[in-house]
Every structure is written in C-alpha cells, then in structure tokens.
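Working notes, structure below.
The complex appears here minus one protein chain, its other protein chains still in place.
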Amino acid sequence: MGRLEDFRSFRERMNKRIIETGNIDTKRFFSLDGAVYEDGALDSKTKELMGLVASAVLRCDDCIAYHIIQCKATGSSREEIMEALNVALIVGGSIVIPHFRRAVELLDELEAE
Amino acid sequence: MGRLEDFRSFRERMNKRIIETGNIDTKRFFSLDGAVYEDGALDSKTKELMGLVASAVLRCDDCIAYHIIQCKATGSSREEIMEALNVALIVGGSIVIPHFRRAVELLDELEAE
Amino acid sequence: MGRLEDFRSFRERMNKRIIETGNIDTKRFFSLDGAVYEDGALDSKTKELMGLVASAVLRCDDCIAYHIIQCKATGSSREEIMEALNVALIVGGSIVIPHFRRAVELLDELEAE
Amino acid sequence: MGRLEDFRSFRERMNKRIIETGNIDTKRFFSLDGAVYEDGALDSKTKELMGLVASAVLRCDDCIAYHIIQCKATGSSREEIMEALNVALIVGGSIVIPHFRRAVELLDELEAE
Amino acid sequence: MGRLEDFRSFRERMNKRIIETGNIDTKRFFSLDGAVYEDGALDSKTKELMGLVASAVLRCDDCIAYHIIQCKATGSSREEIMEALNVALIVGGSIVIPHFRRAVELLDELEAE
Partner (left out) sequence: MGRLEDFRSFRERMNKRIIETGNIDTKRFFSLDGAVYEDGALDSKTKELMGLVASAVLRCDDCIAYHIIQCKATGSSREEIMEALNVALIVGGSIVIPHFRRAVELLDELEAE
C-alpha cells in the first residue's frame, strides 16, 4: 500500500530475478552484502546504523529504507535513528535533506504498522 | 496537481515533522541552511543561482526544484537559470542531463502558474 | 505503458524543449554527447557498454535505461549486459544494487517488447 | 614527520585561518560539526565510527584520518575500526580500496606512536 | 615554488599533451569548457564563482584552484570567494572542509604573489 510495501515487494521480486539470471560474481557479492552486517567485533545493531549513515551520505533512498527497517529490527530506537541521520546530515550537507524527509516519512509509516 | 505542488506540500509537511522530532543539531543545521542564501558580500539572487548549480552537479532533483523556485523569487530570468544549468552541465557532464530535463519541465510548470 | 515508454517519451519531449530553449553551449554539448558513442578506435557496442557501466556506478537510472536500450540496439546480449552491470556492482558496491534491480526490470521489459 | 603529523598541523593551522577569515555561517557550521559527535542517544564512540564509515564511502582521506584518530581516542579497537572500514568497502565498492590502504597505513602509524 | 606554481605548470603541460594526443571529441569538449564561463546572460565573474561552488561540492582540489584563480582574475573579492565557499560548505557538508582548508591556503598564496 504505502512506500514501505512497494519497496519490500519490488526488492524481493528483483533480488530473486538478479540471483536467477545474474552471474556467479553477482551472487557472491549479494552473499557478502548479507554477511557484512552480522555480529562481529561490532554488533549488528551498530553496523545497521552505519549502513544507514553510509546510505544517507550517498543519498540512496532504497538503501536508506532498507537500513531503517533493519535498524528497527535490530533494536535501534527512533532517537538513535534520528541521531544517525543527523550525523549523515552534517557530514553530507543540505543535499541530504530531501532524503532525510523521505527517511522520516518511512520511519513514521514503519512505526504505524 | 503537478510536480511543483507535490514537491511544495511534501517539503513543508516533512520539514515540519523533522523540526518537531529531530534533535537540536538538526534544527541548528536547518536554520543555518536558511541563513546561507541571504544577502551578504554576494546578493541572494547570486547565491540561489549557486545553490542551483551545486544541486545540479550533485544531481538532486528536489534541491534543483527548490533553488529554481528561489531563483525565480529572487529575480533570475529564464535565460539566467538556463545558463546556470549549462555551467552545471559542462562541469558535471552528461549524467546531469536527466536532471536538466526535469529542471526545464519544472521551470515550464512554474512559468505557467 | 511501462517504465520504458514513459522514459522514452519524456526524454524525447524534454530534449526537444532543451534544444529549443537552451543556449548554444548546451546544444554543442548535446551534439558531443551523441558523437562520443560512435565507432572509433573502439566500436559503438563497446562504448555503449562503457556508458552503461559509467551510468551504473554514478547511479543514474535514466542514464542506465538509455544505455541498456542502446546496448541492445548495438548488439549486446543479455549476458554481456549483466556482466557489465556486475563490473559496476563490484566497483561501486552495494549502493549500486537498487539501480541493478531497476536495470534488470527494464531489461526484462525491453526483451518482452 | 609522517602523514599523521602533516595532517594534524595543516588541519590545525588552516582551521584557525578559516575561523579568523570566514563568515559567521562558516563558524556556526564548524561549531555544529564539533557538536555532532558528542554523547547523545548514541555514544561518542559509535558516532565516530559512523563518521569514519561516512568518510570512507565518500572517499575523503583527510576525513578518514580525522575519524580514525577520534575512533582511537574514544576507545575503538583496531578490530572495530577494521570492521567499520569493511562495512564501507561493501557499501562503497572497490573504489574505496585505495582509501582503505591509506587508512590502514595511518592506523599502523598511529599505533606506532 | 608553491602549490599554485606546481598546479599551473602541470595543468599547462598536460592540457597541451591531451590536445596533441586526444581525439576530436576531447578537443571539442575542452573548447566548450573554455566557452562556458564567458559573459552571457550571466557575467563571467558570476559564472566563475559558480564554477568554484560546483568544484567545491564535487570536492576537486585542482578545479577549486583553477576557479579561485579565475575568480580573482574576474574581480571577485576575498569576501565573495569565502561566501561562495560557505555556500558549498552548507550544501556539501563537513566532507567539504578539507578542500575548504586547501582553498584558503591557495587563496592566501595567491594574494601573497
């Protein structure tokens, strides 16, 4: 219905299609991309917040959406997510603001679920 | 109705939401972002054109939309705006072209209001 | 109907509008942008694949769409296009993935035409 | 003597020069940039690691150097720093590798002090 | 002797080498790049300031150096240049700061000539 659901279903459908039709290196990268946020020297919660900051300064809405969902799933509070976004805002500048808006909209939608 | 109206209402609604729920540093950055385009050694008109060029080379459609609206409000002509976009095109290359298209569409919509 | 058709008609309409209302330097750049993918020391097929990789690492969906269409028109197979996207994925990282998804969706739509 | 010392002295000298000759908004931004890594909902250590990841995906050697120094000062271990750099590597791709090399060189130099 | 002289001599030598050995499209782009900052609807001074802002948000030290030299040559004061850099700082965020430092160093060197 909302942006959240569109994002989830498109992501799932196309990731499946990439894995089906992509080459072996693409599959290895997707596997690596999954592994990198698992608990290690840093816990998964911290890494997902890092993924959110990286996505925000690189200004990728889908990546921001994905990591906000993961941040919630790994136990970050709204205050922690807002603070991570604020770090991204100062590092990345006003060009981050439109993505900040969409991040907060998605966060609101996610909390309303 | 058009892209212009969608942009304006979403921007207003979510900026309000960020100010309400964001932390003090976020609020300070938003205030700074407002102050930076005011008259100083350079006038507001020149600074808004600079904001447009920066937004175009960084390829942020919402930022481009915002600065085109502000360029019109501070007295830039269509010819001046097109020349600013042209500077961005040469600095930023063909990757700027899709944003140039949407900028001209918005400029047309703005002039038709 | 689909994303492909929307892209094509918007691109054609707004390029026309830019050429009509843009300045002489903008027109010269558009002409240069057309010339650069023609056969030379490297053939057009290779250059379109290069354009695709450049567009993917710079994360511009419209540029990716354009070069996928051109790659097909200059004889690249789906396997070659997927391999080019894979190079972009490793160079550009996971931030490229959302664009990879939309590229594969468009490739599917293009092959269904 | 090494890169670390060059970085520190140049940074100190030119920040002073910017504060002396810059305008009020520049000073306000520098103050905000200092405040953003302080303890809040997230602690300073986590925020410095976020600053490191953001700097690495944006590929800014001086910013990486600064945040590695701060990560050490706020108690991050080498393993935690290497894991943060690894998150940046997967998000940002192989284009991050040259910066990864210089980051590890600086980390070695910092640990040898 | 200083960074300014190194930049000027390397730039002149290698531009010559590119023009000698590059293809016709490269030469056409270099010609276009020269033309774009000439007086038009906007004057050359304003366009060089725009080139500076674009270079700063894209974080290219050589481009910043070039446009600072051109800004001085087309009559911008230090205050105007500092204000242009400040616009870039707010748009581009703290990641711009290392380039701001080198810009001010070069500006100091240029004024000491």
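Letters A, B, C, D and E mark the chains in the order given here, with residues in each chain numbered from 1 onward.
Heads up, the rule we're going with is that contacts are C-beta pairs under 8 Å (C-beta built on N, C-alpha and C of every residue); 3 or more make two chains touch, one makes a residue touch a chain.
Values in this document were obtained by computation on a predicted structure and should not be read as measured data.
Asks: Specify the shown partners of the omitted chain in the complete complex.
Replies: So, taking every chain into account, the missing one touches A, B, C, D, E.
Asks: For chain B, which residues touch the unseen chain?
Replies: 57, 89-96
Asks: So that we can see where the missing chain sits, which residues of chain A does it touch?
Replies: Chain A touches the missing chain through residues 23, 25, 28-29, 32, 35-36, 40-41.
Asks: Considering the whole complex, not just the chains shown, which residues of chain E touch the missing one?
Replies: Residues touching the hidden chain, for chain E, are 10-11, 14-15, 17-18, 21-23, 25-26, 29-30, 33, 54-55, 58, 60-63.
Definition applied: only the chains that are shown with their structure count from here on.
Asks: If you check the contacts of chain A and chain D, which chains show up for both?
Replies: B, C, E
Asks: If we define chain centres by averaging CA atoms, which chain lands farthest from chain A? Would you check?
Replies: E
Asks: Call it same or different for chain B and chain D: same when shared residue numbers make up over half of all numbers used at their interface.
Replies: Same, since over half the interface numbering is common to both chains.
Asks: With residue numbering as the guide, point to the option in A-D, B-E or B-C that repeats A-C in over half of the contact pairs.
Replies: B-C
Asks: Consider the two chain pairs A-E and B-C; indicate the one with the greater count of contacting C-beta pairs.
Replies: B-C
Asks: Hey, which chain ends up farthest from chain C, C-alpha centres compared?
Replies: D
Asks: Quick check: how many Å separate the C-alpha centres of chain D and chain E?
Replies: Distance between chain centres: 26 Å.
Asks: Show the residues in chain A shared as contacts by 2 or more other chains, in ascending order.
Replies: 33, 54-55, 57-58, 63, 79, 82-83, 86, 89-92, 94-95
Asks: Which word fits the touch map of the chains here: line, ring, star, complete or other?
Replies: The chain contacts form a complete graph, every chain touching every other.
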